[in-house]
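The complex appears here without one of its protein chains, the remainder shown in place.
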Amino acid sequence: MAKQKKVDGKQPAGSGDAELHKSLLHSMLLQRRFEERVAEAYALGKIGGFCHLYIGQEAVSTGSLSLLRPDDYVITTYRDHGQALARGMTPRSIMAELFGRVDGCVHGKGGSMHLFDRNLNFMGGHGIVGGHVPIATGVGFAIKYRGGDQVMICFMGESVVNTGAFHEALNMAGLWKLPVVYVIENNRYGMGTSLERASAIHDIYERGAAYNMNRAQCDGQDVFAVREAMAEAIERARTEQRPTLLEVRTYRFMGHSMSDAVSGTYRPKAELEEWQKRDPIVLLRTFMHERGEIDDAGVQAMDDEVKAVVQDSWDFADASPEPPLEALYEDVLVESTT
Amino acid sequence: MPIITYRDALNQALREEMQRDDRVFIMGEEVAVYQGAYKVSKGLLQEFGEMRVVDTPITELGFAGVGVGAAMVGLRPVIEFMTWNFAVLALDQVLNAAAKMLYMTGGQYNVPMVFRGPNGAALQLSAQHSQAFESWLAHIPGIKVVTPGTPYDAKGLLKSAIRDDNPICFLEGEMLYNNKGEVPEEEYLIPIGVADLKREGDHATIVTNGKMVLVAMKAADELAKEGINIDVVDLRTVRPMDVEAIKASVMKTNRCVVLEEGWELCGIGAQVVDYVQRDCFDYLDAPVIRVHQADVPMPYAKNLERHAKPDVPKTIAAVKKVMYID
Partner (left out) sequence: MATKIFMEALSPTMEEGRLVKWLKNEGDAVKSGDPLAEVETDKAIMELVARGDGILRKRLVNEGDAKPVGTLVGVIGTADENIDELVGGAAAAATASAAPAPAAASAKSPEPATEPPTEKPAVPQSPSPSAPQPPASGSAARSSPVARKMAADNGLNLSGVSGSGPAGRIIKRDIEAAMAAGQKSGPQTTDHRPPSTREGDYQDLPLTQIRKTIAKRLSESIGPIPTFYLTAEFDLENAAQLRMAMADLGPEFKVSFNDIILKAVATALSQHPEVNAHWLGDKIRQHNRVHLGMAVATDDGLIVPVIFDADTKRMSQISAEAKELAGLARSRKLKSEQYTGSTFSVSNLGMFGIEQFTAIINPPETAILAIGAVEDKVVIEKGEQVVRKRLRVTMSCDHRAIDGAVGAKFLVTLRRLIENPLMLVY
């Protein structure tokens, strides 16, 4: 039966594993530093088109994906840099893609919104709000069809829940009992429209009731809270083949996209500042400090290392050639049949 | 050779391909317990079980997307739309997911699946249930659009579509399901993208596809009584379109009529005319004339519906016009 569970961690509960904490911090810091440079590259014209930053939400990607097996599946929206890095895609392949170069993960055909890596079962990077949710359900169907025990993790923003695709996809997953975890990254705003102005109910996880689906809500700034909630959902999917709707409360520290001001007209600056006090990286770092798991020098060293990795991805992308013109007509159709 | 219905030809194709490849499954509204809204999937549930013959809620966008997801990870879904009129709700998955996936993943994810169902008008179903979508779909790079007009073509093309590693839109016809034709017992495939010269003549060409093939053949029969011999080019696939077959026929006959089920503006015929004017300009004896549905939503009343649809008399009149016979 469906059950309802609310997770509301004000302070990180943590675990006893200092090495795990370091790897979580590293994962989040890499996303943060990477996207800071993405913003710079965009401002300098090296990156074009739509570009949506994830800064502020890193605990969701890192917390969720740190629990997965390599053969599990991940799918997300156009705000995909964070999940791609957390899933293990290289900064080089992502930065080169953002630069529109041939060494990008999809060879310059997708850009910021369409990061894919089939070797990591990272299934994108989708640009139509809600469009990827039925696809996630389809992957869940395929897992069940084959009798596998993989799990599909489907990320989406809270604005997705008002689309028909969301409803249709979750209804089938609930009906057919498919191993999918639907993760709502509730960052409060669908572009410039607040949740309260878009949804009839404001505790989004409650929508799971309509699909007879296990559901929960958790703090998205606390990586441990995310991990705890996700661990339960993933276990349920893997062993019981049952879906979960998990609402993760978080906040984006940047504008909706590069053409949106950081605070904009639609959210008060004080609100942004209030959320910034709960920066997921600062929270984890402080926790580790207090536990003596890392000192200032250790933080500095990790930051330097991450910055160097990001600089390397920039240099790599800058040096990578543009796609050859003949690539224009490649990969429209495959020639093969079975 | 056995004579069977178009419906049974499709049923045979589905059964044979499901027997051949256990990654193939069929999903849609009423395909399993009800045995198919038009009985195309009759008997499949009993043979293959409910994991491979899957009834869905009324949720076109949802189950079309389920098909895309399953295809991306290696299954080979056949997604049945009760009619293509309902598939409009799922167009996002066809257009933005299935058709784009290979390209925007830089070749990493192909989508081997078939979207299929009846297309176009039947009888007195009025505006929302009587629309032909091949021109809409043919506009989209990244998919193939198949429109068989005979039982033989339906079976051979559906088998090819299921085996194809690309997304295929397969447009059938409610008014075709009961049509009978010769279908060999032994296995055969028909390549996608190859037109078929259904009838040979040298006075004029009718280029057509899908349900209109029957109309073209009847018109040709009538014209033959007056000594007018028609080349009937059945495109069979509208994307990719067999331009060479069109050219070969028009260069022979010098006169061309395009007969299509849909509306005029930006229709299939518009594309055929473009190929003809581009490649056969010096071979034309008359402007190409198109026969199509009237540029209105389909009305209910019998007489109005008949007036709106492309038919044999309109086709004959068009042929005579390109032949300057008044």
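Note that the chains take the letters A and B in the order they are written out, and that residue 1 is the start of every chain.
FYI, contacts are C-beta pairs under 8 Å (C-beta built on N, C-alpha and C of every residue); 3 or more make two chains touch, one makes a residue touch a chain.
Note that the coordinates shown come from a computational prediction; the quantities given were computed from them, not determined experimentally.
The hidden chain, counted over the whole complex, makes contact with A, B. Touch with the chain omitted from the figure is made, among A:G48, A:P70 or A:P268, by A:G48. Checked against the full complex, the candidates A:I75, A:A216, A:L245 or A:M258 give a single residue touching the omitted chain, namely A:M258.
In the full complex, chain A makes contact with the omitted chain through residues 36, 40, 42-46, 48-50, 258-259, 261-263. Residues 254, 281-286, 324 are the ones on chain B that touch the missing chain.
Note that in this section only the chains that are shown with their structure count from here on.
Taking each chain's centre as the average of its CA atoms, chain A and chain B sit 41 Å apart. Taken in their complex, chain B has these residues touching chain A: 21, 25, 51, 56-57, 59, 61-77, 92-93, 96-97, 102-110, 112, 141-142, 144, 160, 163-166.
On the chain A side of its complex with chain B, the touching residues are 73, 104-110, 114, 116-118, 123-128, 131-145, 164-165, 167-169, 171-172, 175, 330-334, 336-338.
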